[in-house]
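Shown here: the complex without one of its protein chains, the others still in place.
Moving on to chain A:
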Amino acid sequence: MSSPILKLIAQRVALGIVLLLAVSVLIFAGTQILPGDVAQAILGQSATPESLANLREQLGLNDPAYIRYFRWLGGVLTGDLGTAMSSGQDIATSIKDRLWNTLFLAFWAAIVAVPLAIILGLIAVRYRNGWVDKLISGLALASTSFPEFFIGYVLVYFFAVKWQIFPGISTVYDGMPFGERMQAIALPATALTLVVLAHMMRMTRAAILNVMQSAYVETAELKGLSAFNVIRRHAFPNAIAPIINVVMLNLAYLIVGVVVVEVIFVYPGMGQYLVDHVTKRDVPVVQAVGLIFAAVYISLNIIADIGAIVANPRLRHPK
C-alpha cells in the first residue's frame, strides 16, 4: 500500500465525518421545525401552562437551540442517546438489540444475495443474449418487480402454511439458539434476497458487458482464453468499481429500508421501531435512529468509494 492511498482513505473518512455532522445538524433542525416541542408532546392534551413550564425547565428546553444541539451531540458521542418519551426506556439499550437484529438479518441476506447476484451476472454475460441470459434476467427482474409484501406473503403461504417448513413469524429474542434463529429468519432473508438480487445482477452484467467491448478483451479472446476465463481474469477486475457501488447501495437498503418485510414477518428490527416512534412523535428516538441510518449510509458509501479507488489503478495513482 502506498501512502497516496492512505491519504485518500483518510480524506474520505474525514469527509464522511463532516457529512455525518452536517446530517446531525439537519436532523436536529428538522425536529426543531416540527410544531410544538418535546414538553408539549410528552404532556399531550392534558398540558397546563405550569406543567409545561416545569417540564421545559427540567428538560432544558429554555436554552438556545445551539446549546441544546451540542448537548445532544455530546450525548451521542458518549453513547448516551437519551430516553424515549413514550416508554421512558433508555434509547441506546433498546436500539442495541434492534440494531443487532437488523444487522443479523441484513448480513445473512447479503451473504446469500451478493455472491448469488454476481455469479448469476457472470453467467448471464457468458451466455449473453442466449436463453440462459434471458431466463436469469427475466426471473431476477420479476422478483424485483413484485412488491416486497407480495413476495413475503407468497413465501409465507407456501413455506409456513402449506408445507410448514419454516415459521411464518420470525420473532427472535436474546438467547435464542443459533439454529432456531437461522430457521426463523429463513423466510425474511429469502424475501430480501429476492428483492435486491436483480439490481446487483443487472449491474454486474452491464458493467462487465461494457468492458467486454474493449480491445484487450478481444486480445484475450484472440490468444485463445476460454470465454469464462476472459470474463474472470480480464473483464471482471476492471468492472468491479460499479459493482461494489451497487452492492453497497443494496446493503444500505437491507439495513435501513426493510420496514415492510419486518412487518410481514414480525421481525423485531429497526424499521418497526422507528415507525412506532414516529407515530407517537417520540422525537429523541427519531433523532437517534435517523442518525444511525445516516451513519450506515455514509460509511457504506465510504467503503464503496475506497473499494472503487483500490480496484482502479487510474484512481489509485492520480496524476
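By definition in this document, a residue touches a chain if its C-beta (ideal position, glycine included) is under 8 Å from a C-beta of that chain, and two chains touch if they have at least 3 such contacts; residues count from 1.
To be clear about the criterion, contacts and distances are computed from a predicted model.
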| item | value |
| --- | --- |
| The complex's invisible chain, by UniProt name, from "Carbon-monoxide dehydrogenase, large subunit", "3-phenylpropionate/cinnamic acid dioxygenase ferredoxin subunit", "Peptide/nickel transport system substrate-binding protein" or "Transglutaminase" | "Peptide/nickel transport system substrate-binding protein" |
| Contact residue for the chain not shown (choose from A:Met212, A:Val246, A:Ile264 or A:Ala288) | A:Ile264 |
| Per the touch definition above, residue among A:Gly168, A:Pro242 or A:Gly257 touching the missing chain | A:Gly168 |
| Touch residues of chain A, complete complex, unshown partner | 45-46, 84, 86-89, 94, 153, 156-157, 160-161, 164, 167-169, 171, 173, 263-266, 268, 272-273, 276-280, 282 |
